[in-house]
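Missing here is one protein chain; the remaining ones are kept as they sit in the complex.
So, subunit A:
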Amino acid sequence: MTRPRAVDGPRLPAPRAESGPVLELRAAAARRGGRTLWSGVELTVREGEFTAVLGPNGAGKSTLVKMLLGAAPVAAGEVRVLGARPGQANHRIGYLPQRRSFDASMRIRGIDVVRLGLDGDRWGVPLPFGGPRHRDARQRVAEAVELVGASAYAHRPIGQCSGGEQQRLLIAQALVRRPQLLLLDEPLDSLDLSHQGGVAALIGRICHQEGVAVVMVAHDVNPILHHLDQVLYLAEGGSAGGTPEEVITSATLTRLYGTRVEVLRASDGRLVVVGRPETTGGGHGALR
């Protein structure tokens, strides 16, 4: 044994240069088309914290993600991402956009899609064989695929993988550069119930064991409820942040919607929101 130190605990994340919060929003606001989507948002996300962004459709949840990537302007307040302005640290962020799937005609292997996440933005042609860099890259891709448990189907054309398998491969793609922050936009949306639980558990594990901060836009809080550290609820009337127990309550949601809303807890711990006015929701509920 040359490295006795390796036994002193679970696998540690790569050492971080800075110890400040991964994400910091102070009185932040977003506008789209002259309309204020949300304002006065306060949020601090630290390393290894799992944060869900909830709210009705059209509340600007995806806009928040785009803002953190520097692709949408900050209308007011201050936003710091990994200690820098939004858009300055994108190479340290893993991003999973909304509703992305590959149809059966996509003849490219899952492992190639993961590899694109590692060096797809480099110009020029990679040398086909050899080189330590080539080996490192392959190993890093294999590690990321292993981490999400996708080794069995990573060599298949991604179009032939199921929705859940594709989502795991895309998470591997987002993770392959060892990001410090994962931004996930409704990653469970297109999955059936059994896969939702598996992918949610995977994200929770990556967050808490690998120390990656996760900000996840969610449509339905229930599959991720017991992995969450905090919740940011966006609605037209304002926003609320805190632990799920603090935020997802009748009182808070009633205040956000401006009308009487009741939160019920089912016997299995699932949350049900009753009396949410359709006018603010536009069809789907943030909680079901």
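Keep in mind that, in the parts below, a residue touches a chain if its C-beta (ideal position, glycine included) is under 8 Å from a C-beta of that chain, and two chains touch if they have at least 3 such contacts; residues count from 1.
Please note the rule applied: contacts and distances are computed from a predicted model.
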Hey, which one's the missing chain according to UniProt: "Heme lyase CcmF/NrfE family subunit", "AAA domain (Dynein-related subfamily)", "Methionine synthase" or "Metal ABC transporter permease"?
-> "Metal ABC transporter permease"
Write down which of A:47, A:119 or A:189 is the residue touching the left-out chain.
-> A:119
Among A:109, A:140 or A:219, which residue is in touch with the absent chain?
-> A:109
Touching the absent chain in the whole complex: find that residue among A:63, A:173 or A:222.
-> A:173
May I ask you to list the residues on subunit A that touch the chain which is not drawn?
-> 69, 71, 90-91, 93, 95-97, 100, 106-109, 112-113, 116-117, 119-126, 128, 153, 155-157, 160, 173-174
